[in-house]
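Note that one protein chain of the assembly has been removed; the remaining protein chains are unaltered in position.
And now, chain A:
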Amino acid sequence: MASIRPQSIPLRALRTLRTAPTATRPSCQLHISPLLPAVSCRTATIRKHSTSSVSPDELSHFSALASSWWDPMGPSRILHLMNPLRHEFIASCLAESPPPSTDSQSPNASSAANLHYMDIGCGGGIFAESLARTIPLDPSAPAPTATRAASMTAIDPSTTLIQIAREHARMDPTVNAHLRSGKFKYLNTTLEDVLASSSPSSDSTLSATTAHPQFDMVTLFEVIEHIDPTTTTPQAFLSNCLRALKPGGWLVGSTISRTFPSFLLNQVIAEAPWPIGVVPRGTHEWSKFVNPPELHAWAQEGLMRAADTGVTRGGPSALEGMRWKCMGTIYVPGLGWKMVPGSESWGNYFWAVKKGL
């Protein structure tokens, strides 16, 4: 195996990692074999993110899949196949109601690549890298795709996966150029730490509520069903996601609903042994799945909490201008993923919340 060069770590990442013992980092990076990193990285990350939404079991499960993350025929194939639909869903959100342009003096602001993205739980970077590829090298050029990305910040708590993601990104000169220019960043951190680092206050308990929103678009693909219920709630996690979002921005995600058809599809059939199953066993826990009405309610509550400041409470006025979007999607063997309106309760679906201005 080729030796892995130490990556240049962006300053902000260093700041968030300052509590982590530096001695454990190289040992995490070197093991890409399926079993070892799960143990060694877990101790490191747990210590690092003591008050985070990250579940240690989930972390070890996905770190174990790391070596095959980018194998087009490997266990993550089904995720790779879904990826183009994520772009289409984001494009449909932007077509419906684009975020306000920051540089209104430019006449073609609605077609310029001026949206700043954050991908939470980026894993090996399937979505983050594909979006980074659409960032134009020349910022003044019109956006090449309807997603209009100007920058992408991708975060994941797994050291192994971030390492895999960074290494894969180097295999594409365009993406590598964005990594080096800083338009595309992989940070081995948690959402809580990102919010804390952007907060003017250094006290981490207060900082999350007073953070400056930074992003036009926040994406949360196949994440909300994996957060740790013992340290946080999906509700609190969503509130934090919405805190990172600028007014008028979209929080876009995908998850699976907790219904009988989805139990059959996602637990019984999808995780069945080869050749029937398409998802590695133990990937999903049915009880953590989320139904669209629950998500809608959490999003509303989250918007109000995100509007809280140190002294005032954000009441129902925070819901003005809010938009909610939901679209079911179904995997048809041999045909791939298809968007099917109304199939939200059958299993996988995309959802999006727009924060009011």
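In the analysis below, a residue touches a chain if its C-beta (ideal position, glycine included) is under 8 Å from a C-beta of that chain, and two chains touch if they have at least 3 such contacts; residues count from 1.
By our rule, contacts and distances are computed from a predicted model.
S.K.: Quick one: the chain not pictured, UniProt calls it what, "TATA box-binding protein-associated factor RNA polymerase I subunit B", "Ferritin", "Ribonuclease P protein subunit p20" or "Ubiquinone biosynthesis monooxygenase COQ6, mitochondrial"?
M.R.: In UniProt, the chain that is not shown appears as "Ubiquinone biosynthesis monooxygenase COQ6, mitochondrial".
S.K.: Touch as defined at the start, partner being the missing chain; which of A:T134, A:Q235 or A:T259 qualifies?
M.R.: Final answer for the missing-chain contact: A:T134.
S.K.: Would you mind spotting which of A:V54, A:I164, A:L195 or A:V218 touches the chain that isn't drawn?
M.R.: Final answer for the missing-chain contact: A:I164.
S.K.: May I ask you to list the residues on chain A that touch the chain which is not drawn?
M.R.: That gives, for chain A, the contact residues 1-2, 5, 8, 32-34, 67-72, 74, 80-81, 83-84, 87-88, 124, 130-134, 144-147, 164, 167-168, 170-173, 176-177, 180.
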